[in-house]
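One protein chain is absent from this view; the other protein chains keep their places.
So, chain A:
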């Protein structure tokens, strides 16, 4: 579908003309699309931050500790190490001996560490720490590890992990649904605006079709009109979200770190992501909206 440059410029001019002719509707729909995208942006911001929070949390819980029985010899200990190394879903395995474990504990206790000096026998077991590739493998790894002989106890953070997975899943799903609805609403708004221009030019379209205009020749100006609407709406939404997020970020990210030891996603990173999503979404919604609104008019 090679189009001549002259035709392209004709299409773009027609698109802008349509917007100007119904300027009230144009402003109203840019505003509506911007509002819809702003809500979408807020939802998105929340999802992204919770996600990153969850990732941070997962990182702290994505290991399994194997406490070994006290009476094993070094050969048996190595053997266990080799066995667990073969299990799927494990990224790395490292060994912590009784002595190292005690050292770590002393460090953790800090100024009270001297209390441990008085121990006659080291009560801590030798242990292996299995670092998981992903937290979702925890169950399956634990199941296999249980068959290994010589273990005193297998420890992992099942409850916390389960809860975390469930919450993030729920938030993601709800977010997706809200985003879907908002996309639908924006498309409806744009398609209604375009419908007004299309209806106003119904005769023209009809004549174009009789003279032998292709559907795309008729469609392009309206498509451009819709894309401009969507684009303008997304630029406004992006500005509003970017500005607000920056202020919120400055206000609470430090406090958040103190509370949950994770920072908010930095403003530039979020805004960059959002910019791509908004522009693609806004222009796409505009294009689709106008195609929908035109369908019945092209049937000649």
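Just so it is clear, a residue touches a chain if its C-beta (ideal position, glycine included) is under 8 Å from a C-beta of that chain, and two chains touch if they have at least 3 such contacts; residues count from 1.
Definition applied: contacts and distances are computed from a predicted model.
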| item | value |
| --- | --- |
| Undisplayed chain, where the name is taken from the UniProt record, one of "Cation acetate symporter", "Cell division ATP-binding protein FtsE", "Thiolase domain-containing protein" or "NADH-quinone oxidoreductase subunit N" | "Cell division ATP-binding protein FtsE" |
| Hidden partner chain, touching residue among A:28, A:213, A:240 or A:277 | A:213 |
| Listed residues A:78, A:204 or A:250, member touching the removed chain | A:204 |
| Those residues of chain A which, in the complete complex, touch the missing chain | 3-4, 6-7, 10, 203-204, 206-215, 217, 300 |
